[in-house]
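What follows is chain A.
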Amino acid sequence: MTTEQILWLLPLPPLLAFVFIILFTNRWKVLSFSIAVAAAAISWIGSMVIFSRAVALHEFGKFIFQSNINWLPTGDTYLRIGVMVDPLTAVTLFFVGWTVLMIFIYSIGYHNFGKPKGDHDRAGLQPHGATVKDEHGHAHTELSVEPMFSRFFAFIGLFAFGMYTLVVSDNLLTLFVGWEIMGLCSYLLIGFWYGKPSARAAAIKAFMTTRVGDVFMLLGIVYLYSVTGTLNYREIFYNPEVLHVLGNTYTPLGISVASAIAILIFIGIIGKSAQWPLHVWLPDAMEGPTPVSAMIHAATMVSAGVYLAIRIYPLASAGGGVHNLTPAMMTMGIIGCFTALFAATIAVAQNDIKKVLAYSTISQLGFMIAALGIGAYVAAAFHLVTHAFFKALLFLGSGSVIHGVEHGALHTGEHVDPQDMFNMGGLRKKMPITFWTFLIGGLALSGFPFVTAGFWSKDEILADAFAHGQWLVFFVLVLAATLTAFYTMRQITLTFFGAPRTKAAEHAKETPWTMTLPLILLGVFAVVAGWAGIPEALTAGTIPNWFHEFVGATLFEHPEPLVFNFTPMLDSILISLGGLSLGWLVYRKVKAGDPDPLVKPMGPVHRLLRNKWYFDEFYAYFVVKPTIWMSEVFTSLWMDRMVIDGILNAVGGIIGRVGHAFRNYFDAPVVNGFGDFLGEGTKWIGKESAPLVQRGRIQGYMVASLTVIIILAVAFFFFRP
Partner candidate 1 sequence: MQDPIGNLYNWLMGWLVSWGVDQAISNILLSLVGIVILVTIAMVLDVFLVWIERKVVARFQDRLGPNRIGPWGIFQPFADIIKLLIKEDTTPNGADVFVFNLAPILSLASVLLLWAVLPIAEVVFGVDLNVALLYIVAAGAIGTLSVIMAGWSSNNKFALVGAYRMVANMISYEIPMVVILLIPAILTGSMSMLTISQSQEQYWFVLVVPLAALVFLISAIAELGRSPFDLNEGESEIVSGFHIEYSGMKFGLFYAGELLHAFTFGAFISILFFGGYNGPGVTQMPVLGVFYFFIKAMIGYWIIMWVKYTVPRIRIDHMLYFNWKFLVPFSISILVMTAVMHKSLSGYETPVYVGGMLAANLVLGWITIEILRAQARKQRKMDDPNSRVVAELTH
Partner candidate 2 sequence: MTALQIIFLLAAAVILISAVMVTATRNMVHAALWLIATLFGVAVIFAVLEAGFLAVVQVVVYIGAIAIMFIFAVMLTRREMLDKGPQMNKRAWLAGILCVVIFASLIYMLSSWVGFNQIPLLVGNADTLTLLGQSLLLPSAYLLPFEVASVLLLAALVGAVYVASNRKQEEK
């Protein structure tokens, strides 16, 4: 098949899997997950083929794979949709393909396939475990299979469809479609255990928060379409004339059109990849099953946000560039830096193993956005790829840990929170594979020098910041990186080293191969993915910086490679090692029941961090409450009942008066006509205005709305500029 054909067909298998599972194989677990995994595998093969062909192609970037069709006739023109692979898409497809497949496989084990049915499990709640008799005849509880096993695979299938659609699409419209599909799936999967109120709340929260961004994003897309008449990437982002025009025409706000559009779309990105101030949904999203956390909230969906940000970089930088930042880039830089630091600080004080990872995800995404903000295009893409790998690895590892601890808890019948790191410890011996892979991931996250992928990507971001003399950004990111290393080591130490702090941790058990295999494979990538982008100068030009060459070709004029400088590299070495060792020293000997050693020295600051800077409360008080008040008190009570009804009453009254006045002047003498004029008038108010206000009479509504429409239309017709 030609690459274009593969591209068109790429998103299809997961969708088919979704349909099949929902409609037919809902009852048979084996069939369901085999279909789902097979679909994921097909898409994976497809993306690998595309990636290899893309890499093989000479001068890829100037010449790309693309095909598009007329979709909707709009008058004489058409709304075109299509698919495309340029270098950015290629690398994105690479990691999406891998992570998605890994997570599909992992989910089989995570949902305890092959384990017995739970004693009192029911759909919508986590499995509570099942009692089984071993050969000696005495019963003990072990993990039980997920009641809604098939449904889960259907959902993630749909999700994978959305992600592939988003990646291969060649225009913002289909991208938006995939984007929203993923939003829906995120909602469904976070609320997968809808029996838990917290999960329900988290699902709604995630959905609503991302909607806030999406509205702006849609505005941006519409704006872009209205300005350029197309939504195709190539025609806009690879087209210097268009970019130049957009960059140099100015909106009434004073910023260029390009920046305005970029900022609008960027707000959507803020929502999707959980940047401050719309980050609140991501930590709560950890209510979902861990594969979901890995897939949506580490590897794919949040990456999609950054992917889009990288896409629109030409727009954001139009009319400016690396050396004079456009407003859009500044926005990105500021928000990215702040998010990176702020999330890192929160992560330091969390005890839930998944929450820590959630905040670290936010902070790493902040890194990428900040990198884009300072024009470090390639670095952002690079970190996106490596981060996807090691963060997926970490999440899956944490899931494996939780799984092991849960097993222990069920085994011992001890009721502990299996996600609290202070209930763990000493898992190194119990679950070796998980430990080693998790360690690799953690080191990659904290940028352990020279071997891990995270080091190279993060270093490149820092180097860019340094080279472009963005000192503020540089220092903030350095600080954030230090914290990253610190909390990563804190996590690893608390989880794996030392002595078990609970019986559950003691009886923890290594997870089945379906869960460990993905860990290993991802672990490999968490190391080797970084070698694609080793700075040329470091290897004395023997190995070219392949990633830079490759992805740089996405832009019309390639970003020039950096002049190499040892300062940022030394910095990143030092901070990573320093942070790691610090974390090790602080958390080395935490006994069972000890509080977090940082509580005493930091005091209130720690409480602030532990409570996530009180952001949820902030929103609750300053956004949610006012909204409710607005809807309930202001709109309903005041506007509806007082103002609108008042107006309508008045209208009815006046019309009544007029109509009646005429009759009186024709019929009866004015004088005694005047008497019942008032009385009749008031009666008319009651009689005539009643149907106008909300009395549930549909035609009354029609009349009222039509009146308003006519008035507005006349106004526009006569007073139009």
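Per the selection procedure, all candidates are chains of the complex that A comes from, given by their letters.
We take it that contacts are C-beta pairs under 8 Å (C-beta built on N, C-alpha and C of every residue); 3 or more make two chains touch, one makes a residue touch a chain; residues count from 1.
Since this is a predicted model, take the numbers as computed values, not measurements.
Chemist: Quickly now, which of 1 or 2 touches chain A in the complex? Give its number.
Modeler: The answer is candidate 2.
Chemist: If we count contacts the way the header does, which residues on chain A are in touch with candidate 2 in the complex?
Modeler: Its residues touching candidate 2 are 69-73, 78, 655, 659, 687-688, 691, 699-700, 703, 706-707, 710, 713-714, 717.
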